[in-house]
Structure formats: structure tokens, C-alpha cells
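With one protein chain removed, the remaining protein chains of the complex are shown where they sit.
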Amino acid sequence: MRSRPGLVLAVAVALALLPQAAPTQAAPRSFKIAVVSDVGGRGDLSFNDMAFKGGEDAERDFGVRMVELVSKVEADYVPNLTRAARDPDVQLIVGVGFLLSDALAQVARRFPDKNFVGIDTFAQSIVKEKFSAQYPLPNLMDIVYEEHKGSALVGALGALLAAQYAKPHIGGVFGIEIPVLWKFEIGYKWGARWATEWLAKNRPDKAFTYRKDFVLWTYTGTFSDIPKGYAAAKAMYAKNAVAVYNIAGPLGLGINQAVQEIAQSQKLRMGPPFWIGVDANQDWINPGFVIASMMKRVDRGVYYATRWVRDGQFRDLVRRTQGVVTLGIGTRIAGQLAEGISVSTLDDLDEFIRMGVQAERLTRKKVLPASPAEIKSKVKTMREAQPKWVWDAVADLEKKIREGQVTVPMVVTKPDIERWRGELGYRPRSFLAAAYRSPQR
Amino acid sequence: MREQAPRVQMRGIHKVYPDGTAALKGVDFRVHAGEIVALLGENGAGKTTLMKVLSGLLRPTRGAIFVDGRPVLFRNPSDALRCGIGMVHQVFTLVPPFTALQNVLLGQEGTGALSPLPEASARARVAALLEEVGLEVPLDVPVESLPVGVQQRVEICKTLYRGTSVLILDEPTSALTPVEVEEFFRFLRRLRDRGAAIVLITHKLREVLEVSDRVVVLRQGLVAGELPTSSATAEKLAELMVGQLTALRVRKSPRAPGKPVLSVRGLTVRNDQGRVAVRDLSFDVREGEIVGVAGVEGNGQSELVQALTGLRQPDSGEVYLEGERVPFVEPLALYRRGLAHVPEDKARFGLALGFDLVENSILGRQREPQFVRRLGRLNRPVILRYAQDLVRRFHVVAPDLATPVRSLSGGNQQRLLVGREISKEPRLVVAMHPTRGLDVASTLYIRELLVQMRDAGKAVLLVSADLDEVLELSDRIAVMYAGQFVGLGPADQFRRETVGLLMGGVVPADDADAARAPSPH
Partner (left out) sequence: MRTPRALRPLTESLATVALGLVAGGLLIWAFGHSPVAAYRALAVGAFGTREDLLETLAFATPLMLTALTFAVGVRAGLFNIGAEGQMYLGAVGATFVAGMVPMPAGVHLAAATLAGMAAGALWALIPAVLKAWRGAHEVISTIMCNWIALHLSMYLAINFLAEPGRAERTVPALPTARYPVLSEESTLTAVLFVAVGFALVVYAYLWGTRAGYELRLAGENPDAARYAGVRPERVVVLSFVIGGLAAGLAGASQVIGRPPAWSLYATLGNVTTLGFDGIGVALVGRNHPVGGILAAVLFGALAQGGRLMEYEVGVLSELVRALNGIIVFAMAVPELWTLLRRRLAR
């Protein structure tokens, strides 16, 4: 580019790029919601995709419009939230995932007229810590989930399957050891113990006593290093675990690989061994080998939040809850049932298969392992192959939790976790020389 | 001169390069069958450009080419080859690990990219061709192991094998020893007598007079003159070439040398391949004398100079500057003790082409206190004044001081470099090929500068492949062959022929004593 035309071109383009006066907004105010993803972005088949799905559901039912903002890097969180808040039509801004907590706390303070929701966040506690005078921010809501209850259900399911197949263990592969994960850990173990008690009462022929080493568990120290999930799960299956619970997001793919190896070497078409999905419905990933998923209904969170803003309840709700709304099993918000935790069912599968189809279109990569019909029939066959009493027992636990007949311990503090680990099982010898694991403090 | 139509005729050839340089400004040129035409001119006169046009490598901006009277248009070298025109370049296009035969056959029509070379069937034909023209080429040896002179024969054979009857040779003798040159000329005459048309691009007057039938002299893109060789003299050709009657000889008055400045004792140096390139060499260079080292390139001159100037670690030996032993591979220490170095390849060693004149003017002098201020900052104003001074004193032509040296002509680059080195007020000047590739004016100027240095009492070591340069400037002459001096003595004891023989490794009978016992003084 040494010639004059190059220069002229550059000048022309520069002129064309000069900022124009902002177009005046004449159109009638529409109700927009904005969903800001974390760096997982669209197509993660988990948190972000579910949040966008919740937004789509809200679009359909409440006539709002959703704007998606995908964060490419962590530094995008604040600007993305800000960009959405600056749109006069946007009334609700949803930040998906706990990584957005700091950013939500900061931006919500700057835009007091806008409503902010964080999914799985702890933005209000950051406000409390850093800007205690403003706590709780009237326009900011953290939506959190009763993962301990859902984990109890799948823990029970695992223990019942162990009884059915006469296996000595169930397993759990965890990510980085943070208090949120303690909720999963203790819930899972508690559910397993509950199942042994249920068996003693209802199926003495299958009953066994809960031992402290019944649940094999390991914190891999990572939410991204898939081979670590594989290594951890492989060791558990080698000890004859009937099912392994994935509490480390993408590491589930590693667990799946371990299952797949066993399935191939033994020419299995269906578990055991099984694994248990988390957050989204992951049953379709390897139909026949994912017995169920502990679903955290992020989509419901977005959906409810939109409704509360539309109905003018949002700020009132924030005031009454100190800005933290919990969705779980049998939870009621403002007098209405608002649940957010469930064990996956066959009926859930359809919308998640749809999500997979969409992700395939978006990423142009193969996502679904088989045709939707085939997946569905395989999952159905697998579920029907388990005895009815297994499912009945899980349903029984869910009912008892919902009606308050039993209480699943929710563990988020250091003394609690130590006490419960003492009761339900200490760490067995490490399966892995987990390079990143923190020393016990 | 001849009645028949020329084999090739070029009319009104213009060539303007994309950067705007007009290399040819309307040149007429012809060559007949059975004739050797010398195309003579300085560097940059347009010789090579004209022949690249003829061989299809360049397309003329304007002008026409006729072959056997018919107009032709060459889009590429293959087109020219089909008309029997082939060119042998200065830089060979051989594949080093291939044998001569494979190289000759490579790229022939009829051989696809993947098909095997038809070696067996072609061998006889190639051998016959060599026999016919009287070239000796070992066909089954990888060309990389052949001497340069033989590689050139392979290159020529390759061209002839493609049916070339108009052979263009670009500076063919530059890589040859005098003995090889004689043999080469015999071959050219034989080829001519068999009816070939030969164009010899050269800037060596002696060769023109010796081998050609007709001379065309180019100057600045125009034909400066054309004459039969029989009526040409060296002076006349030089005048046509340079455009004015220049004193080709540098004026030099006799001068008695002083005490030794550089003393080399038992120096042995290896080359990059680890072979001994300089073998146990001892000599002195004294105040007020120029010691010229002649020799065919590759006989250890580069390694010698690099060892003396701190660029290469010798195996053994000692070097003294004004009686003090100097450390090896510490160029700055040498400069501090009065070394000025005009390196063999100015673009490689002596200049940073991407830097401007100012920055190049302190290359190697960047640590001198006059150029550096507190905290290691460069003293811009002083450096600038110094660069201006260099440009003025040594007649460097440049648009301004901020011009990257890359865009200067070779002559101006060398003036800047030599000027910078000389302005150090050195005790010893080591210069290698100081005028290689330069125009006549710059050549003369730089040679004069070297003589001035000598007259000012400096010691000058001149290493050059240009025999004329060595003969003309030196007070004492050494001929380097296979890492040793095969002759070292007062310049007036060396006749041109003697040096030529020594360069080829032949010790003439009457000089045998001098060669066998090279005296250190």
C-alpha cells in the first residue's frame, strides 16, 4: 500500500466511521431483558445455554425481548453488564454464573433504576462486605439453588442402584474445593445414607449398612481439566462403583470416557456402570449410561425473575429476602411455587435435545451422539430396566423433602463440613496425586 | 561488417523498473552467428538488464526483438529458449546434491514433475555434446563436490543441451583462476567457430580484447559505442565505458615504510566447516605501506581478515598491534588500539541497511566517549554533526541523513563506510574487496583514500580478488593460496603473469625462491 489511493481509501473509511449523532428513540418503550453469559458462552450446553433458554421461555410467555451478550473474556463482564444497562429499554439484566458476582455488585450500584439478577452469584454479600452502607442493594438479586437437596436425591438413587446391582461403592468427582461444593458433597452422602435406611425398612432383601467408605470422592482441583475427571472416575469404577456423580462441569466428559471404555471392553449397551449428570440434563450425552442428572434450573431462574420484574414484585422481593432468592424443591416465592432443583425425567429430555441441536448448528460441531429419537428410546429403555422400587424410593425422598418431613443438611461452613464428614465419611486415600489440590488447612 | 542477417536483433529497447529506474533508454543490439560480442559497461550500465530482456526474464517497456529477422515476443525464458537463446547467470542454478547429468536433464521438456529422469537414454547424447564442444565434465559426481569452474561448465552444458545457439554469459570469468580463464576462452572460440552466437557480459577490458570479435559498450542505459575488437584499445574502451578519460591509475609516490604496526605470527584459523583455512601464517604490515593480498577467493582470505579484526577466533598464533599482543574476538579492543576495518561484505558486516546514515556513522564507534553522554545516552547533536561531516568529507550522495542506508547506491554506502573507518584516525587499516561492485568514480576515490592513508603513515592491509587493484596499490604483494602466502615481496618484483600463476597455485620457475621462502618483511 504505497500508492495514494490507499491513503484516500483510509481517509474515506475513517470519515465513514466518524461517530454519528445517536439516533433518537421514538419507538414505544418495549420491555427488554438482557442475559450476559460468562466466558463459557453460548453452546456450553449448561449454565449459559440454560439461561438463554429461560430468556426464550420468557419471551414466549411474557412478550419481552431478550438480548444476549456473550462474554469472551473475564474483562467483558463489567462492560457487557454496563452496555445492557445503558439501553433504556432494558429493565432486567441477568448475569449468569458466580464469576459475575463482583461485576454485578459494581454495575448494579451504578444503575439504580435497572434491575439486576445474578444466577448462582453472591453479589449481595460482596455489596455487604465492600459497601455495607448500601446493603442490600434494592435492585440486585442473587438467585441460588438448593443443590444439597438435589444431590441427596441422586445420592439416594446411587445407593439404591448399588443395592440392586450388589456393588460396594458410589463415587463423586468434584471440582475445586469451595464451600458451594460442600453442599453437593454432604447432600450426596446424606442421600446415600438415607437410602440405606429406606432399604432396611422397605427392601430388607437388598439392604446393606452405610459405611463411611461407601461414597468414593475426590476433589480434582479443576473445573476444566477433563483428563483429571477421567483419571478420578476410572479409579472409582475400578473399585466397582455403580455410579459416579459429576460435580465438576466439563469433567463429566472425562467421567463419560471412563464409562465408555468399560462399556466398550465389556460390550455393554447400558449401565452399570452409570454416571450422574449435573446442572443441565446430561442424560443424552451417552444414552444408557447416564442414569439421571441433578438439574439446576437456571432457565427457571431467568424466567421467574422476568415475571417478578413484569409484575412489579422484584424490588419488594429483594427487600424481603435481603436480595438472595433460593430456588429448590418445594420452594415458594411470593406465595407461588418456584422450584429450581429436580432430578431429570424422561420428559425433560426433549428440550435439552433441542438445545443440543441448536448448539450443533451454532458451533458446527457434532454434539448429539445419535438421532434425537434414538437417544430418547435408549434413555427410556435404561430407565425402564431399573426396578420400579428404585424410582419409587427416590420419589419418596423428594416428597419427604418437599413436605419437610426430612431435612437435608446444607453445609457451607468449615466446622459443619468437618462435622458432617466425620459422620458420613472421611476422605479415603487420595486416588490421584492431584497436583493442584490445596493442602488441608 | 557482415552481410548476413543477424541471428538476433534488438531495436529501441527501453526498460523502466517498477521503482521508476530507467535501466535501458533505447538500446540497439545485434549478434551474428559465429561471433563473440562483448557487452561492456560499468556496474549499473544496463548490461545484465539488456540480456535479461533478450533471454525472456524481463519484458521490455518498449522496443522489439527479432530472431532471424522475424519479430518475437518473449513472455518467459522458455519462449526465448525455443528460439535458441539461453543465458548462464553469475549465480548458478544447479541442485548441489544432484550429479552433473541429473542437473543437465532437470527441467527438460518431456520430463514431468514426478517422472524419473531419462538418464540412461540421455547420457550418450550429453556425452556427445560435451565431446563436440570440447568440455570436460564428470557426469556422475554430485555438482557440490565439483570446483566452481567445473560447475560453470555444467551450467553451460545444461544451456547448450537445450539447443541453445545464442549463448549469453554473465561475467563468466569472475569465479575462475587465470589458468581456467584461458581454457574457458579456448572453449568459447571453439563454440564460435562452430557457428554459435555468443554474448559475453563483462567489465574486464583485458578479456574483451582477448576473446571478442566485436564490442558493444553500454553507459547509463545507452549504447556508448560499438566497434570491432581489432580496432579497440584498452584506453579507448575505458573511455567509452566511463565517459571521460579518467586516469585509471592512482597516483602514488614512493615512500619508505616505517616500523611494523601489525605483526602476525603463526596464525592458524579454521573456517565455518572446521577445516584449516589459514595455515601458520606470519607477516608484518609497516607504517606507510600497503600490503596487498591477492588470490582467488576461498583461499583463506576471509578467515584471515576475520581473525585479524576480531570476528573469528583463531586456532593458534599471535597478533601484535604496535608491539602489543591483542586479544582475539574483541573488536572494540582492536578499534581502541587503532584498527579500522573495511569488511569484505559491506552490507553484511559494515552497515545496518535498515538504519539511517546517522546511525550507521557510529556503527562500531557507538561506545566512544564523544558520542555517549551520562547514563549511556547517545549524544545526538554530536553524532549528527559528525554524520554531516562524514557525508561532506567523503562525498556521500544521499537525500538526507535520515535516509535508510539501504536506499543508497553501493558506491555511496561504501564511501560512508570507508569514511567512517578512516575518520577514526586509525593506525592500521584492514580493507577487503574495498571497491567490489562499485562504479568507477567511487572505485578511484576509495583507492585514492587508501593511498592517502598510506601516505599519512598508516599501515594498510588490502585483501582483494581484483588483481589490478592489488598490483596498482600495493607496496608489497602477497598471493594467498590454500591458506598460505605463496609469495610475498616488493610489488615491483611481481609481474601480472606471475601473480596469475601463483593464484592458480603454480610457482613460476624464476619466482620460485621468493615463494618458497616468504620473508616476513
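Residue numbering begins at 1 within each chain, and the chains themselves are lettered A and B in the order written.
Methods note: a residue touches a chain if its C-beta (ideal position, glycine included) is under 8 Å from a C-beta of that chain, and two chains touch if they have at least 3 such contacts.
Being a predicted model, the structure only gives us computed values, none of them experimental.
Of A:91, A:106 or A:246, it is A:106 that touches the chain left out of the display. For the options A:74, A:213 or A:384, the residue in contact with the chain missing from this view is A:74. Here the missing chain is touched by one residue of B:352, B:384, B:397 or B:456, and it is B:352. One chain of the complex is left out; on subunit A, the residues touching it are 1-4, 6-7, 9-10, 12-14, 16-20, 22, 39, 41-42, 67, 69-70, 72-80, 82-84, 87, 98-99, 102-103, 105-106, 110, 176-179, 221, 223-224, 362, 435-436, 438-439, 441.
Interface residues of subunit B with the unshown chain, by the touch rule above, are 309-311, 330-332, 335, 341, 343, 348-355, 359, 362-364, 366-367, 371-372, 375-378, 380, 402-403.
By our rule, only the chains that are shown with their structure count from here on.
Mean C-alpha position of subunit A lies 76 Å from that of subunit B.
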